[in-house]
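For this depiction, one protein chain was excluded, whereas all remaining protein chains were kept in their positions.
Entry: subunit A
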Amino acid sequence: MRRQGVLLTSFAEIYNWGRANSIWPLQFGLACCAIEMICVAAARFDIARFGAEIFRASPRQADLMIMNGTVTKKMLPQVVRLWNQMGEPKFCIVMGACASSGGPFREGYNVVKGIDRFIPVDVYVPGCPPRPEALLHGLMEIQKKMREEPLTGPDAPRYFRKDTTCEYPIPEFGEHDLVPPYNSELWKPPAPIVREGK
């Protein structure tokens, strides 16, 4: 049949194949990791090989957010707003120690201790900054996730389900901290474990 030019496939497969190979990342940068992301987009590492070369400067046209750098508390509402403005289906790669956990600034007063408190994250890329190859690996993981995503059933993405929301609340600037300090539907404080310090 294949030789006759007839291809049998499911709709989900062809849909996922299509979007996995034309990812449009959102063009924005937060800190030093952004330099590494720019480097991935340039000729030497060339993210275009994966179909993701068009960095869109508008959230309306993007479907991948690369959280590249330190998210300060002052910047956070804008970042969540950008994420809300992106159309579904959308994915988020967290790049580097800062965006995943606060990194070197974790104990500071002005840095969010991980962007996963406010928006859902699909892939974490560790490093400070991650090598360009690591970011490409993260992109390939996103592509894998896209290819394997079922469109129906309980594992369907959030925009096909009735029981989830695609809009994430934007915290307010408080007098001492962000209000609320994290989105309690996405993130819970970790279980109480204390080891004795040396």
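The working rule: contacts are C-beta pairs under 8 Å (C-beta built on N, C-alpha and C of every residue); 3 or more make two chains touch, one makes a residue touch a chain; residues count from 1.
We adopt the following convention: contacts and distances are computed from a predicted model.
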item: Omitted chain, identified by the protein name its UniProt record gives, among "Organic solvent ABC transporter permease", "Dihydroxyacetone kinase subunit L", "NADH-quinone oxidoreductase" or "Tryptophan synthase alpha chain"; value: "NADH-quinone oxidoreductase"
item: Of A:22, A:61 or A:110, the one touching the omitted chain in the full complex; value: A:110
item: Omitted-chain contact residue, chosen from A:74, A:144 or A:158; value: A:74
item: Hidden partner interface residues of subunit A, rising order; value: 73-74, 107-110, 113, 173-177, 181, 189-198
